[in-house]
Structures are given as structure tokens and as C-alpha cells.
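Every protein chain but one is kept in place in this view of the complex.
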Amino acid sequence: MTELKENLKRQIVEQLNLKDIKPEDIGDDQPLFVEGLGLDSIDALELIVLLQQHYGIRLARAEDGPAVFRSVNSMAEYIQSNKQ
Amino acid sequence: MSVYINGIGVISPQQSFDKNVLQEGFIGKEGNKWLSVEPNYSQFIDGKQIRRMSRIIRMGIVASLLATREAGIEKPESIIVGTAFGCLEDTHSFLSKLVQYQEDMLSPTAFIHSTHNTIAAQIALLFHCRGYNSTYVHRALSFESALMDAMLLIEENSADDVLVGGIDEITDASFTIMKRIGFYKESEVNAENFYIPGKGSVAGEGSAFFSLSRIQTASSYAKIAEVESYSFMNGNEVVEKAKELLLRHNIVQPDLLISGHNGDGANDKENDFFAEAINCKNRLLKYKHWCGEYATASAFATWLGAEILKHKTIPNCFSEFLNPDERLNTILIYNQHKGIHHSLILLNHAEL
Partner (left out) sequence: MSSSVYVAGTGIISAIGNNISESLNTFRNHQSGIAKTQYLETRHRETFPLGEVKFSNEELAAITGLKSGLSRTILLSYYAAKQAIESLPENLITTLRTGFISASSVGGMDKTESFFEDFMKDEQSGDLRKVQHHDCGKHTDYVCEKLGIKGFITTISTACSSSANSIMLGARLIKSGKLDLVIAGGVDPLTRFTLNGFNSLMIVDRNQCRPLDQSRQGLNLGEGAAYLVLVSNKIATAYNLEPLCELTGYCNTNDSHHQTALSDEGNGPYLAMSGALKMSVLNTSDINYINMHGTGTQNNDSAEGKALVRIFGQTYPPLSSTKSFTGHTLGASGAIEAAFSAVAVQKGIIYPNFSFTEAMHGLSVYPQVKMLENQEINHVLSNSFGFGGNCTSLIFSKIRA
């Protein structure tokens, strides 16, 4: 799980082009949207692509996004329970 | 109705974002792909915003900021951009992923930014500008179309000031493709051999933005008296139109002709014909050996013309093309592409 979260942080920084942020600076439970990292709706769509590209998981409904992408923790949990 | 140029911001293959460059002199470029000398963008744009902006968007944003700051404008009333190819890097990014992933797992950011009006939209977001906003994409007339619209807007009293720009970028893919089509010379080019006639030119790029207003200020460079474009007219017809335009402004002969010669034999023949026909062969300034050839290069020329009129002097780096004339009140900028698209921008000294 730790490795998964570390990979996730790296992938998030890369996919969203967060040049000023180091992966290790992202807290496991830090809110990704609004406060925290301050991501927005377009970033949410990019994270959907990230899930597909790296984990083979399709998020069919955009409405599920907020819960899944709340933090690195919630993303990791989702991936663990949905990985093919 | 004339319109004042009150602020200018330019990013180009010269260090033009620093206006001292004209005193220090342009630097001769080499090779066949002349990329821009770029500023440190993070000095101008917040980190959170910059991450999503591709290079051309940054070039547009910074040139806009430089122009509006110089003009003392906090928020332009209207924003109009001319760009023949828009955000090529983003277009390429989305296209190549489309092919690579066979229409699956595609990034929305590249798609969003591939729309041609992204640059004008991002500038509007930056300034929270809700006024008229448009983007012209007609090849070598993209900048001139934007300029004509801006002048019309001011003439109609729909806006007192307008931010107008011409912007295009080179990408690796676009360079490769345009080279294959034959737009660029095979041999190595530099400022010295640039105009030796051959086939093709050199790839250039740039972003030049102008803050225009009906009102003259202390920062006014010059006036734009008129802008016209003509398509599918032959050289003689264009010369007639040019003479009519000059006559409308009581000008027998402009003091200087800034011409879009680009080193391609066929192209330059058209430009030579025009210069001869309006008796400006000996009062001619060429500029593409400094910025390269690109669809909106006439925006770079407009910056040069404005600088010359403001300071009433021609920078040293242009001295070999003309016999300097003391009178520098009117400048005509002529550009054409393949003998199909022709444009004229008439600049007057601000006090005229």
C-alpha cells in the first residue's frame, strides 16, 4: 500500500504537471481539491485518465470523482478494491 | 480614424521582451529553426496557473502583460488575437495520443488548449476581462484581421482600448512537416545570407501584443492610421489599392516601407515588385532575417515600425538596407503570402 501511495504521488505530479511540488510533499490524507493541493475540475478528469493509464480502472461516472479523488488515501483504497 | 499604440510586448527570436535590445542590437541567428528567446515566465505568472499553460500560451500572456503595463492599463476592455495555427503543441499532444492510444485514455487538458481561442481566453481569465473577445485564424492575414477588428471596435465606440496580438509557435512536428512541404531552406541560413534568393525561408515564431487606444498618452509609440487586407488580387491590383490608401491619408510616398521579404525567391519577387511600384525601393527595411518567417510575423514588423516612429530613428542593425532619411513620419508595412494574401498597415507618427 505504501508503495502504491508513493507511486500515486509521483504519477499525480507528473499527470498534472505540478512542477513546484515534490511527490513526498503530498500528504496521504491531504485534500487534493479546493484547499490542500488546490486542484480543479480539469485535474479531476486528468486523474480519471491516470487511473485508466496506470491501473486499468475506468471511472464510468464523473460524479464518483469527488469521493475517489478526495486524497491519496482514498485513491489508493479505490485502486486496491477495483484493480483487475 | 487613427488609433494609438500605447504599449507593446514582444517575445521573439530576439531578446525583444527587453526593449533595450534595439539599442544593443539584434543577434544574428543561425540554422533553419529560430525559436524565441523567452523570459523567466514564473516572474510573470503564478505557479498554479503556469503549470497548465503550454509555451505559446505563456508567450501570449507575458507579451500581453508587458503591453498593458507599459500602457498603464490594468484591465483591457477587449482582447483580440491573430494566430494562424493556434496552440500547435497542445494539438500535437492530443493528436499523437489519439493515435498512440487508439482513441482511449485521452488527456482533456491538451484538447482544451488546442482550441485556437485559448490564448485570447487565458488572457481574458488573467485580466478578468468580460469584454469583446475574438480570435482570427486566417493564415498570413491573422494578425491584420485582428488589428482591423480592433480598430473597428474603437471606431464604433464599442471600446476605448483594445489589447491585440499576433502569435504563432514552432514545434518539432510542425517544423518537420513544413520542411517536408518545402517552406524552409535546406541549407544553413544566417542573417548575412538570408536574402540570397532560394527556395524557402527560415522557421520563426513570436508573440507581439499591442495596447491600442483612441487616446494618446505619454507612452504612445505611434498611430495606426489604417489596416487593409486583400486576397486573390494580383500585384498590380494591390499596388492600386495601396496608392488609394496612401491618398486617403494625403501621403504621396511613405517615409519607410517595412517589407516581408523572407529569402524565398518567388516570395521576394512579389515584395520587390510592390516596393518598386510605390517608389520605395530605396526606403525599404527588411526584418525577417531577425525573426524568421511565420504567419503573424507582421506583428513583429509593427513593433519595429512603432519603435522607429517613437524614437524617430532607425536602429543600427537595419542600416545596411537603406539610406537613412531624416523624415520619419509615416511607415507602411507590407506583407504578402504566395501572391494570394496581401496586407498593408499604415503607421503615422503620434503627433501627425
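Per-chain numbering from 1; labels A and B assigned in written order.
The definition used in the following text is that a contact is a pair of C-beta atoms (placed from the backbone, for glycine too) under 8 Å apart; a residue touches a chain by one contact, two chains touch by 3 or more.
No experiment lies behind these values; they were computed from the predicted model shown.
Among B:50, B:239, B:277 or B:340, only B:340 touches the chain left out of the display. Only one residue in the set B:134, B:217 or B:329 touches the chain that does not appear here, and it is B:134.
When the full complex is taken into account, the listed residue touching the unshown chain is B:145, out of B:36, B:68 or B:145.
Contact between chain B and the absent chain runs through residues 79, 84-86, 94-96, 98-100, 102-104, 106-108, 111-118, 120-122, 124-125, 127-139, 141-142, 145, 149, 152, 155-156, 173, 176-177, 180-181, 229-233, 340. Considering the complete assembly, chain A touches the hidden chain via residues 41-42, 45, 48-49, 62.
To be clear about the criterion, only the chains that are shown with their structure count from here on.
If you check the complex, the residues on chain B that touch chain A are 47-48, 50-52, 104-109, 112.
Chain A contributes residues 15-20, 38, 42, 45-46, 49, 52-53 to its touches with chain B in the complex.
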